[in-house]
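All protein chains of the complex are present and in place, except for one that has been dropped.
Chain IDs A, B and C follow the sequence of writing; residue 1 opens each chain.
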Amino acid sequence: MSLKERVANILKNDLLEITESKGDVCVEISRQTLVNALKRLKEEGGFDFLSDLLGIDNSDLYAKPKKKKKKTEDGTEQEQEEKGPPPPRFEVVYLLLSLSTNERLQVRVRVPEDDLELPSVTSLWRSANWPERETFDMFGIRFNGHPNMRRLLMWDEFQDYPLRKDYPLEGKGEERHLNYNIA
Amino acid sequence: MAKEIETVCITTGPTEVGDYVTLNIGPIHPAMHGTLRVITKTDGETIISAKPEIGYLHRGVEKLGENLTYSQFLPITDRLNYCSAICNNVAYEMAVEKLLGIEVPPKAQLIRMIMMELARIADHEVCVGILGVDLGALTPFFYLIIQREEIYEIFEWHHGARLTNSMGAIGGVEADLPDRFHEKWPRMRDSIRKANDDTDKLLTHNRIWMDRTVGVNAFCGDDALNWGFTGPMLRACGVKRDLRKNEPYLLYDKVDFDIPAGKHGDVFDRYMVRMLEMEQSVKIIDQAYAMYKELPEDAPLMKKVPKILRPPAGQIYHAIESPNGELGFFIRSDGSDKPYRIKIRPPCYMVYQAFDDLVKGEMISDLIACLSSLNVIAGELDR
Amino acid sequence: MDYYFIIFAIMAVGAAIFTITVRDALPSALGLLTVFIALSALYLHLHAPLIAIFQVSIYAGAILVLVVFVIMLLITPDEQLGSPQKNISYRSMGAILGAYLIALLIIGMKGINQIVSRKGLPDGFGHPSLVGELFFKHYLLHFEMASVLLLVALIAAIYLAKKKL
Partner (left out) sequence: MADWQIELIKVVFIWAWALIIAVVMTWVERRASAMMQDRLGPNRAGPFGLLQPLADGIKLFTKEDIIPERARKILFVLGPPLFALPAFSAYAVIPFGDKIVIGGKEIILQVSDVNIGFLFILALSAIAVYGLVIGGWASNSKYSILGGLRATAQLISYEVPMGLALLTIVLLDGTFSLREIVLQQQGTFLGFLPNWGFFKQPLGFIIFLVAAYAEANRVPFDLPECESELVTGYHTEYGSMRLGLYLFGEYVNLVTLSAITVCLFFGGWSLPYVDMSKFLGPVSYGIASFFVFFFKQAFFLFLFVWVRWTVPRFRYDQLMGLGWKALIPLGLVNLFITALLVQLTT
């Protein structure tokens, strides 16, 4: 039984979409069933190791195909674009690993911009502690149930979310607002 | 449970917060490797809690990655774990190659293996040496650092840089092994072994060293996996997991080597695992070098790749075994010449977040020993 | 005129006054240290070098160090001891007791000249072996009683200080 089939068996109805690129299997599940699905993947599927967790800001990706429609025709996202309204702006990807079979699985969850909340998976894997904090720090996605939902890399007074696509590379000049006493 | 934390100090000690001393270790402190900071609460010398604060070296590497082309990002990866920059380079190159769907020629793979194992030795030498320094034994550090200098010399011959290597390119490596490597390696193998031997004699069976390391910060395998430990840290806890064996990449499945593993996950086991891994790395280099010798001299070093890389859209995650553990690159491509999103999974990031659990109930001296044995590299931690 | 005595006596008294008047804990302890050292100098003057050395090594070197240890644990340099006692009855009580003590000392000082004079000192006075002989022959009972008392106090202190026995 291939990885895809096994995962589909475990997730059953929770599975929204399953894709594969270069051998990496990626499944999409909904926000509501996230913790439950991950728990089943951990206990039944043997994906007992959380490698990492990351956020992605898709706003550029969905803005692009309109401009470049004629040039490229092969992006999968592009097809979705044509089917219906653009999907939620953010997504969070969980990189799972099965220690027994050495298979890796990506699980992704979409998070709409107007409701930036996700359940925390720190109860399943404690390794999600800092990655969740970092995702909050960089994208502003809040994880409910996290023991210490504070900024990780940026300082606490920092207002913006730097890894969002609309945050400029040079920054917004935050450091200039620190009150230095330069005579 | 990770360990039986002595309940005496927690239950019958002073209970009010004000009774503890808050000791701010770092970001500027002689024992901090890079700019790390730990806020500790201590009862006398016993640590009640230790909260690591990170981000002092945050340079937005991931954001930079989104704004540079695939080839331009390569030198940035040097600045992650600067003790073994080659492993970062190769990990990134391999991730992009996976995205592009190309396989590099065997000669390039062997050169990458040799260089990576040399980098691994250099990294472990620094880690073990610094651990010694932090526990007060300064001399082994110099024995090891001299060997590291020799390794850096090889790096310099091969690609011109010593610390921030930027070795290779996407699609292979640009240069063959330097001529001087062939005569240097047999001598260097002996000197590396001798330096390790001297360190071993000075430290391993030293009573003070054992007192300071055996049983300190012991951690069990299940907890370590739950916390996301990888690499020497995980192996010290008794879990034999090494990506070179479990998910072979390059030509690691063709070489014969062992995975050294500890039992208790204490500082001593981590030290021993690193010491033994250096032995294994020497063994791997020997085999890889023998395989390299069998290849014809004009075998290709590079796979033909276009000048401007435009990988097809998709997202991949590729991890290799860096000296510290699983170093992974998650790349999403949207078909353009720049990665849409790059996420680096640094190994010591996952280890360091468990720091509070590791050192709770131990003493300040053990905190320093623990920190050194974790080999936390600030560049990799904060990215 | 016995300058040696006068210098160290003034030093001892001055340091003692400093010890009880200063409001910082550690300088006060250092004042006490000065008192001990001045006293040991006076012992030397009295041809009792062994007692003098013990004064320094035990009182200054062990007991006072422990006091300083506790001060360091409890009080940071910014803090000071509490405000002076304002209760007039306590203060007057202290004054009466102090006056009584001084009177006792003055009465005791009568005839001190005969003791201090160098005449009539036995051979080897103040030598460790002589002191030891006195302890273990003449005053053995007192010595043992003091030892037992100290042992009892030690055990009690350990019992009180130990968090979990």
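One rule holds in what follows: contacts are C-beta pairs under 8 Å (C-beta built on N, C-alpha and C of every residue); 3 or more make two chains touch, one makes a residue touch a chain.
Only a predicted model underlies this, so the values are computations on that prediction, with no experimental measurement involved.
Contacts of the undrawn chain with the visible chains, over the full complex, involve B, C.
Contact with the omitted chain, checked across C:L73, C:L97 or C:L134, is made by C:L73. Checked against the hidden chain, the listed residues B:L138, B:A175 or B:A290 yield one contact partner: B:L138. One of C:I10, C:V65 or C:L140 touches the chain omitted from the figure, and that residue is C:V65. Think of the hidden chain as still there; on chain C it touches residues 24, 26-27, 30, 33, 37, 49-50, 53-54, 56-57, 60-62, 65-66, 68-69, 71-73, 76-78, 127-128.
Summarising the interface, chain B meets the missing chain with residues 21, 23-24, 29-31, 45, 132-139, 142-143, 146, 202-203, 206, 208-209, 211-212, 363-366, 368.
Heads up, the rule we're going with is that only the chains that are shown with their structure count from here on.
In terms of their C-alpha centroids, the spacing between chain A and chain B amounts to 26 Å.
Averaged C-alpha coordinates give centres for chain B and chain C that are 61 Å from one another.
Of all residues in chain B, none touches two or more other chains.
Touching two or more other chains at once is no residue of chain C. Chain A meets chain B in the complex at residues 21-24, 26, 48-52, 54, 56-57, 60-61, 64, 72, 74-77, 93, 95, 99, 102, 104, 106, 125-127, 129-130, 138, 152-155, 162-163, 165, 167, 169. The touching residues of chain B, counted against chain A in their complex, run 54-55, 58, 60, 62-64, 66-67, 98-99, 101, 225-228, 241, 246-247, 312-317, 319, 326, 328, 330, 332, 334-336, 340-341, 343, 345, 349-350, 353-354, 382-383.
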